[in-house]
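A protein chain is absent from this complex, but the other protein chains hold their places.
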Amino acid sequence: MTVRVGVLGYRFMGKAHANAMARLPMFFPDAPDVERHVLVGRDEDALADAADRLGFENTATDWRDVVEEVDAFYNLGPNHVHVEPSVAALKAGTPVLCEKPLANDLDGAERMADAAEDAGVPTATAFNYRFVPAIRYAKNLIEDGALGEIRHFRGRYLQDWLADPEAPWSWRNSAEMAGSGALGDLGAHTIDLARFLVGDVERVSGHLRTFVDERPVEGDEDGAERGEIETRPVTVDDAYSAQAELEGGTMATFEASRFSTGHKNDHTIEIQGSEGSLKFSLERLNELEVLRKGNRGYETILVTEADDPYVEHWWPPGHVLGWEHTFVHENYEFLSAVDGAASETGRGGGETADGSGDYHPNFEDGLAVQRVLSAIQESDERGEWVEVA
Amino acid sequence: MTVRVGVLGYRFMGKAHANAMARLPMFFPDAPDVERHVLVGRDEDALADAADRLGFENTATDWRDVVEEVDAFYNLGPNHVHVEPSVAALKAGTPVLCEKPLANDLDGAERMADAAEDAGVPTATAFNYRFVPAIRYAKNLIEDGALGEIRHFRGRYLQDWLADPEAPWSWRNSAEMAGSGALGDLGAHTIDLARFLVGDVERVSGHLRTFVDERPVEGDEDGAERGEIETRPVTVDDAYSAQAELEGGTMATFEASRFSTGHKNDHTIEIQGSEGSLKFSLERLNELEVLRKGNRGYETILVTEADDPYVEHWWPPGHVLGWEHTFVHENYEFLSAVDGAASETGRGGGETADGSGDYHPNFEDGLAVQRVLSAIQESDERGEWVEVA
Amino acid sequence: MTVRVGVLGYRFMGKAHANAMARLPMFFPDAPDVERHVLVGRDEDALADAADRLGFENTATDWRDVVEEVDAFYNLGPNHVHVEPSVAALKAGTPVLCEKPLANDLDGAERMADAAEDAGVPTATAFNYRFVPAIRYAKNLIEDGALGEIRHFRGRYLQDWLADPEAPWSWRNSAEMAGSGALGDLGAHTIDLARFLVGDVERVSGHLRTFVDERPVEGDEDGAERGEIETRPVTVDDAYSAQAELEGGTMATFEASRFSTGHKNDHTIEIQGSEGSLKFSLERLNELEVLRKGNRGYETILVTEADDPYVEHWWPPGHVLGWEHTFVHENYEFLSAVDGAASETGRGGGETADGSGDYHPNFEDGLAVQRVLSAIQESDERGEWVEVA
Partner (left out) sequence: MTVRVGVLGYRFMGKAHANAMARLPMFFPDAPDVERHVLVGRDEDALADAADRLGFENTATDWRDVVEEVDAFYNLGPNHVHVEPSVAALKAGTPVLCEKPLANDLDGAERMADAAEDAGVPTATAFNYRFVPAIRYAKNLIEDGALGEIRHFRGRYLQDWLADPEAPWSWRNSAEMAGSGALGDLGAHTIDLARFLVGDVERVSGHLRTFVDERPVEGDEDGAERGEIETRPVTVDDAYSAQAELEGGTMATFEASRFSTGHKNDHTIEIQGSEGSLKFSLERLNELEVLRKGNRGYETILVTEADDPYVEHWWPPGHVLGWEHTFVHENYEFLSAVDGAASETGRGGGETADGSGDYHPNFEDGLAVQRVLSAIQESDERGEWVEVA
């Protein structure tokens, strides 16, 4: 079967996923055939241009026309439009991949996860960093017990694009449109990796901060001329930190900021266990630092050998991959699950009893992360520890 | 004047300070003359041996005989013996240097700080990492505004000597003798650097954990033979984390552990401001990573130039210093303050009105740190944020 | 015009260039339209399979049938088949991209460069590392004088795939098929970067070594059974080093090895000038370490900002690129030159008077590198310094 994909959103994430789909035939020949069937957006001119560049057959300005007709629906829009189209697609029995965080709030995420369960089709929350070869390698090490009992998990995600108080307002600064700030945008990735590599988050103590309360509206040139630049309020966090306890007794700390001057996309993970430790940094994503039992120091492993996860599809040892490759792996896995589910049951089947396939991270994983995000926000408001639901 | 120093404690810290005093004449010719006058301990044989090796003229088994007769008293014993001898020395008008943390609990620290204030002589809490040239360099950068408004402070101090559950029990595992575990032993350093570099800690949320509840008593060979090894309870934290707000609005996270497999003495500080950022690691203490305004990335500065703090006393550029040099700088500053205070007023005078000199970190600084330690413990118990007194 | 490309070779390099061409429309919309027209090889089954996977319209088993009919000919075969097809293509007026080193020996390279000059069409020697954004950034720094007068150039390219004496024989071990070993395969890249970044190589002293004289033939299972594994002689260098003087007085050292245990694709460049210095490592190709005037240490620049070379075509800051992206940039530049040349003159025109366009590194650059390779070999044989022709 050819999987016809409909994609809502044609900017950063649209490009990342379109590229990923385009690269499957050459590098993952056992992936299903994929047709970039329809690109959905509101601005018709920009949309036509993007569809042409990104290789889509058709365009549409209303996702309602799309969610039923495609074999998979990608929801890559801002957070506040995650719920309605995703639920609609699932009600139509269409598998859905949705960007992270799953929703603006816990209620939205629950509706999406419920719809996924009802539909019994594959879903994906787009935590692409699970698909970094070095992260998969780390996962294997941990599952093999190479690190022993996990004592500490530390995850930090640092950026600096808001460090300048004059950086313009965007939807990412709005609670209504984004749900939260650094917490949902960056922290969601960290929390997903904590769950993936170690286990569920059981209780949290959170700390949110907004350093700059309002920001100029971009392009308000009239206002600039009059010296009355329009501003809009920042209603989300610029940075968050959290302390947590994970399943099995691991002590965890999380942190993210958009005010970390000099850090561009600096997502680091550190894990320390009774038998060994590891460190990962997204800006050096081909490397994993591992302290193995019997060694004394961290070993810098270049995760580019043929038998490392996903690597045989690409290049010889030492020929490094980039950030975008995580999307190729993610699309490969998700679209294979969609194809497998469809094959088994006609439409809507899958490898597992309920037809949802075994793809992870799915909407249930997205909901689990949302529960932690929500608990961190609640903890910050109440000034005390909060159990994760 | 020759400063005659009496030292309580002849193990790790005794050696570090004795070495520091011994090195002053060759490298800091303007330091006062110092006599390692008397070494205090209980085990007479071990004491005599240590005094010989460490260059002390005399020994004593009771600190009560010592605190009055010396020009400076160094209290390097376990935490639970910090209060009484230090207060007695101060009552006798003798300047005191005390190892960190200042006391087992807030009450003890307050008594010590009160005694210091009454005495009006120089005191020191031995936060030696203030005397790393790279940390002084960082301090100067921050004071010059090179980092702008400080947004983030992160401090972590990781060791692994308790990661093995069979590692033997010591006084450092006892609440009665040590007050706290990783928090007081390691966290005190981090919190002092936060205060030194950024500002006071205003409120905290803490998290303490004990991973291993009891440990074998070392050398219980009879028990080992019978298969009944004696154990003692671990009544302090093996690891802590904390979130905090600092004076001026800085968001801070602190963390320390004795279970961080592969980390030996890994104290790292990261600071991010509106104009620049910096990173420091104790295991590479000659280096400071600085992001300056106008640069794009962190610059690895080797803080070994002649005009870097303290460096002209030592070696040419690139000839790196070690951990112990921090004690030499600390002793130089403290003993100079002691000498200065004595010169002005006979005994007990100083550069400032009250004769305490301007030496920092003094007992007031030690008390300020103790307040944070105490608040972190209280926050952990209550499960909520706590204002620092 | 649509540029129809014929490609000889469908393994490692075939995949790298096919991928590069496939990605142009989405990321470099101003690139010419490119058709992967025909894939050339000898094994028809493998060829058909590769053509399907790599997106070629047609296949051919004889390059003679191809070189005239295409708009650009890519010669990605082993070194010993570089000359004849390339010269034939050029005689037919077809632009040629040829993998490095240009030829087995100086004579072959001269014939190719002569043919290129006669043809007056764009040619490329595939030194793809000129197209790493960080290398371009370095080039700009040097041209702007930021490093002052260049005193030192150091280039090393370390791999370890032959460290095991039982690693099987391949064409890369044969002087007849490869010309040289580490020198031509790896050193050619280093020497090209020396020329690109600093200037021509004027004289050299070379040192070649073969550590293992013969290697087993892969797949000789009969022999293995009889305990008589067939071996073939290694007639090229396993490693080389060289000292050199570059144009303008720069002192240079080059080195490469296939016996550097633990190093996979470790190409490092270091340049030190009177005003500043820089360091680059291929395994961390998104980074450049720069010592600028006015700074004290190396600054780790993540070359992923929108205004860094080629970066705006890809992803936001901190979203790192991989090894393969260098081929996309190289194909973009070369195919644009091919298109430009064709547009101006019908077939065979270009931006420059002679229609060759201004694309670099071209065959002349490939020849210049070959002269250095040849001089290093000659120097090693004669045991003395050799002037580069």
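List of remarks:
Note that the chains take the letters A, B and C in the order they are written out, and that residue 1 is the start of every chain.
Going forward, a contact is a pair of C-beta atoms (placed from the backbone, for glycine too) under 8 Å apart; a residue touches a chain by one contact, two chains touch by 3 or more.
Small disclaimer: the values here were computed from a predicted structure and weren't measured.
Screening B:18, B:97 or B:239 against the full complex identifies B:18 as the residue touching the chain left out. Only one residue from C:75, C:104 or C:205 touches the chain missing from this view: C:205. Touch with the hidden chain on the side of chain C covers residues 148, 151-152, 154, 158, 163, 165, 205, 207, 209, 211, 239, 241-243, 249, 251, 253, 255, 257, 259-263, 272-277, 291, 296-298, 382-385.
Considering the complete assembly, chain B touches the hidden chain via residues 12, 15-16, 18-19, 22-23, 25-27, 29, 53-55, 159, 161, 263-266, 282-286, 302, 304, 314-325. Residues 292, 295-302, 305 of chain A touch the missing chain (whole complex, contact as defined above).
Criterion: only the chains that are shown with their structure count from here on.
For chain A, the chain whose average C-alpha position is most distant is B. Centre-to-centre, using mean CA coordinates, chain B is 56 Å away from chain C. Rounded to whole angstrom, the centroid-to-centroid distance between chain A and chain B, based on C-alpha atoms, equals 43 Å. In terms of their C-alpha centroids, the spacing between chain A and chain C amounts to 37 Å. Each of residues 263 in chain A touches at least two other chains.
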